[in-house]
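Shown here: the complex without one of its protein chains, the others still in place.
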Amino acid sequence: MLFLVRMDVNLPADMPAEEAAAIKAVEKAYSQDLQQQGKWRHIWRVVGEYSNYSVFDAESNDDLHNMLSGLPLFRYMDISVTPLAKHASDVN
Amino acid sequence: MLFLVRMDVNLPADMPAEEAAAIKAVEKAYSQDLQQQGKWRHIWRVVGEYSNYSVFDAESNDDLHNMLSGLPLFRYMDISVTPLAKHASDVN
Amino acid sequence: MLFLVRMDVNLPADMPAEEAAAIKAVEKAYSQDLQQQGKWRHIWRVVGEYSNYSVFDAESNDDLHNMLSGLPLFRYMDISVTPLAKHASDVN
Amino acid sequence: MLFLVRMDVNLPADMPAEEAAAIKAVEKAYSQDLQQQGKWRHIWRVVGEYSNYSVFDAESNDDLHNMLSGLPLFRYMDISVTPLAKHASDVN
Amino acid sequence: MLFLVRMDVNLPADMPAEEAAAIKAVEKAYSQDLQQQGKWRHIWRVVGEYSNYSVFDAESNDDLHNMLSGLPLFRYMDISVTPLAKHASDVN
Amino acid sequence: MLFLVRMDVNLPADMPAEEAAAIKAVEKAYSQDLQQQGKWRHIWRVVGEYSNYSVFDAESNDDLHNMLSGLPLFRYMDISVTPLAKHASDVN
Amino acid sequence: MLFLVRMDVNLPADMPAEEAAAIKAVEKAYSQDLQQQGKWRHIWRVVGEYSNYSVFDAESNDDLHNMLSGLPLFRYMDISVTPLAKHASDVN
Amino acid sequence: MLFLVRMDVNLPADMPAEEAAAIKAVEKAYSQDLQQQGKWRHIWRVVGEYSNYSVFDAESNDDLHNMLSGLPLFRYMDISVTPLAKHASDVN
Amino acid sequence: MLFLVRMDVNLPADMPAEEAAAIKAVEKAYSQDLQQQGKWRHIWRVVGEYSNYSVFDAESNDDLHNMLSGLPLFRYMDISVTPLAKHASDVN
Partner (left out) sequence: MLFLVRMDVNLPADMPAEEAAAIKAVEKAYSQDLQQQGKWRHIWRVVGEYSNYSVFDAESNDDLHNMLSGLPLFRYMDISVTPLAKHASDVN
């Protein structure tokens, strides 16, 4: 099941640079692991913003919530989730 | 170049059913042709709404505008366009 | 899988009363059938508005979209869908 | 009387982890007690967000306000309340 | 139980004047009857707008919905309902 | 002259409890004094929120502003003011 | 007492030109009469929009509402009213 | 003096195609005349929307309003105007 | 040239009272100087809010920006600017 997910990241202005770099590294590894599993199908950078649009393939709502709430940057994120269905015009 | 595009369709309440069906058929053919060309990469139905999220691969802004403004349903649509860039965590 | 769905109904001001009554009757039967199947778990009236909040139990996003887009009143509705997951505090 | 309540939790970024864990534990106990009493009928996690939708069964507006303002996390929450009535199509 | 209710009236631009006057007269009688019963405690005109703020005293959410959905102008209204509780500073 | 006033209170998360309690006590006394004078006609708690709806009877806009800007909690409040007029259906 | 009033005019797209011109002429006369009385202190055109910002000097909320609801274009307007008080820095 | 102007065009759904084409032709001539005069400095199409962003060089607010309100499509437009000043980093 | 300007002031909650008083005094002097010059035509307090509506008479957009960005409180303000033109009904 596919979900479009927008993530806007707002790190506290006073977070030390090293701490920010460390948490971003863990976030990257977490994301790439899920991508390798085929669960995190797409991740695109929103031009000009510290935000991304992603497409997740989750087995259930709970599966998706676990993946998202497990994000290292979760507590610094505003996330919106849009459930997707197959479009009648989709050639795939 | 990738763009995330949201399309919300609002057909006039008093449009005759046949006219609506005809224009939707033309819209479907138009979309599937662009999908076959690889320009319209993804099209997903937004659950519960007469809307879709799509990902287009356009050569330029003008190319994208021509594709979108050429949609048979264009005049009945609210469209928003978000330019996408490659994400640093993207494994592809 | 549970989804919270809000439906706001906007019938055209010039729709004849009989036509409105007829379509509402079909809507009611459609809803009650899904409730009997256990798919439409809850339906509550939003006080003061021609709107409802409902909880659906769907097998997938596509299943939910089919149920919602099949509503007789679908074309007169603004619908928003919020995917729900199990809450850690939920005693059930 | 039923009310749909959305709660969005925003803990201060600089709250120590132990303090956060402690207050969440008290919140969980508070919630489960009300659930056992049948007052807090449903609690669902909003997928991807530190938020929940709940349904309360309160004797009055004051009863509901006391329950909500008594939440340990109350001061860190944005809460919206929607009074619900019986829907004409409700089979229950 | 008290509820603050805002009503914004939007009559169709092409509604004949006599029809508008007739429905307003029925609305006025309906309102004044509920005021006499003590259910419609206050009704104030929002300066500059075809809107009012009212305070209802209802026995339940269902009671309030019946009163509101029974308004002759109901189908031409946008209504929002805010449940009210006793304020700790209220001297009454 | 009547005004509907909504007050949303946002105390800083790091305000010591005693300071908060002290300022609330002064606020309560301030409010009750104006209520006794008949200037602060109604004060209701918005269910689930640290907010109230109030109705003030002020001699002028300046009179109202002085009352509101004199609130001990004024600097921690978001306030909106809606001037009210007599409604044609008001039986009082 | 001063009030800032914004008026946005939305004439129906299918209103015949003569009817529009006639109602605008009546509106102009109505406005200029109130300006001559000193009640309608200022009227400015919002650049690029069929809207104006005005400042009214009214004896009461009811006085202002009567002036505004008496506008010939009232039923085609969205109006917002902001009560104004004397500013401590005002040299007048 | 420069102004950024956004124009969103909403032609009535039932406007005959010839009428729409005719008014667009007059609009184009009107625009190109002002561009030739150097008053309408830039005009860009918003990708995916029947909207444009333009930059006007006007002698005054009144000059700008006359240009905008003189647009043949003016009554079918939502227009927002942002006054621009010289930026300290501007190399021109 | 006239501009309607709304200023909302948000001083940091932890700014010492003396510092706030000092900066407000400088702000007042700055404002009154421009009022004396006839550039700051009107300044009104928005009832219930730490905000004002003002009307400026500026020679150009740049002139206005210099006046506004020179405000001592500028960095603590949210400012919106609406360019005004002469209204056809204005008797002055």
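To keep things simple, chains are lettered A, B, C, D, E, F, G, H and I as they appear, and every chain counts its residues starting from 1.
Please note the rule applied: a residue touches a chain if its C-beta (ideal position, glycine included) is under 8 Å from a C-beta of that chain, and two chains touch if they have at least 3 such contacts.
Since we're looking at a predicted model, the values are computed, not measured.
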Residues from chain A at the interface with the omitted partner, ascending: 11, 13-14, 45, 47-50
Touch residues of chain I, complete complex, unshown partner: 3, 5, 12, 61, 64-65, 68-69, 75-76, 79-81
For chain B, the residues touching the chain missing from this view: 1-3, 60-62, 64-65, 81, 83-86
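The rule is short, and it goes like this: only the chains that are shown with their structure count from here on.
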Chain pair, D-E or E-F, that carries the greater number of C-beta contacts: E-F
Chain A and chain I, separation of their C-alpha mean positions in angstrom: 43
Distance between the centres, which are taken as Cα means, of chain I and chain G, whole angstrom: 23
Distance between the centres, which are taken as Cα means, of chain I and chain C, whole angstrom: 49
Residue numbers of chain C (touch at least two other chains): 2-3, 45, 47, 61, 64-65, 81, 83-86
